[in-house]
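Here the complex is missing a single protein chain, while all its other protein chains stay put.
We just call them A and B in the order they show up, numbering each chain from 1.
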Amino acid sequence: MPEVIYVTGGARSGKSCYALKLAERYKCRVFLATAEAFDGEMQRRIDKHKQERDERFTTVEEPVYLDKALRALPDGTEVVLVDCLTVWLGNMMHYLGDEAAINERIDALLDVLKNPPCDIIFVSNEVGMGIVPENAMAREFRDLAGTLNRKVAERATQAYLLCSGLPLVLKK
Amino acid sequence: MPEVIYVTGGARSGKSCYALKLAERYKCRVFLATAEAFDGEMQRRIDKHKQERDERFTTVEEPVYLDKALRALPDGTEVVLVDCLTVWLGNMMHYLGDEAAINERIDALLDVLKNPPCDIIFVSNEVGMGIVPENAMAREFRDLAGTLNRKVAERATQAYLLCSGLPLVLKK
Partner (left out) sequence: MPEVIYVTGGARSGKSCYALKLAERYKCRVFLATAEAFDGEMQRRIDKHKQERDERFTTVEEPVYLDKALRALPDGTEVVLVDCLTVWLGNMMHYLGDEAAINERIDALLDVLKNPPCDIIFVSNEVGMGIVPENAMAREFRDLAGTLNRKVAERATQAYLLCSGLPLVLKK
């Protein structure tokens, strides 16, 4: 049975770095990027992350239909690194809008996890440990992110919380 | 000596779920709800949580005088699940106002913990791991919440931090 590895943490906590390190032991690697560049700040972040990846990753970009992208990986893929779940959620809120449509996509992802095509490493973000946001959409986002994280972490075979670049084991 | 179990975590991290699971091994259970519905969003949250509880809980509602509610539990109560400390703190800021009156109530709670009437499971929220809030009242709230959490966790016999639905052991 393939491994499903879940890596979460705060901003700049070393999540992506840690996930990339976990992917090093595989030969045939796919990087599934969920981020789209909406502005210059975002583009700089994407470029920075691209530089940090080595060339042995094939990059696939999919902002919304994560389940379909995971079912259509190149033959021989040993691991896919999905970076990241919260950006994916933000995209779904932007493109799909209502919660029913979002939950449909999440259920489709969880379906893939019942029988993963290869080892999968998910990167997510911890966004719920600050003060309650004043903005209603931000509150909705952090509620949905928390629920999404729990669902994916529940199905993971390994789970880590990164803090200051160091991993705390949530499940192993 | 009764157990005092402290469960904290971010928004939608699975704190209440975990606390409910810990309560499963008891027969005679009380759910001490601190939340009041101020608006529709809050009412929906309360209703969602009520649905998640099974019928073997007796529900008691007390927004402010937690110490008195804990001293007046029905005879035979084996465990009381207090959900949650940060909502209680918010209520105290709203109804009592000044810090002295709030600290009096917190001291009264800590007094109960010196000789608990039964096992107690506290649910709280981690609200201090984001950026410093611009709003002065939010800053005050997170300072008071941090201090309250430390005081209760100090007296706990077990303490857990939930992250993505998974528990990290703080004390056991």
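Note that in this section a residue touches a chain if its C-beta (ideal position, glycine included) is under 8 Å from a C-beta of that chain, and two chains touch if they have at least 3 such contacts.
None of the values given here were measured: they were computed from a predicted structure.
The omitted chain makes contact with subunit A at the following residues, 9-14, 41, 126-131, 133, 135, 138, 141-142, 163-166, 168. Against the chain not displayed here, subunit B makes contact via residues 6, 8, 10, 124, 126-132, 134, 136, 142-143, 145-147, 149-150, 152-154, 159, 161, 168, 170-171.
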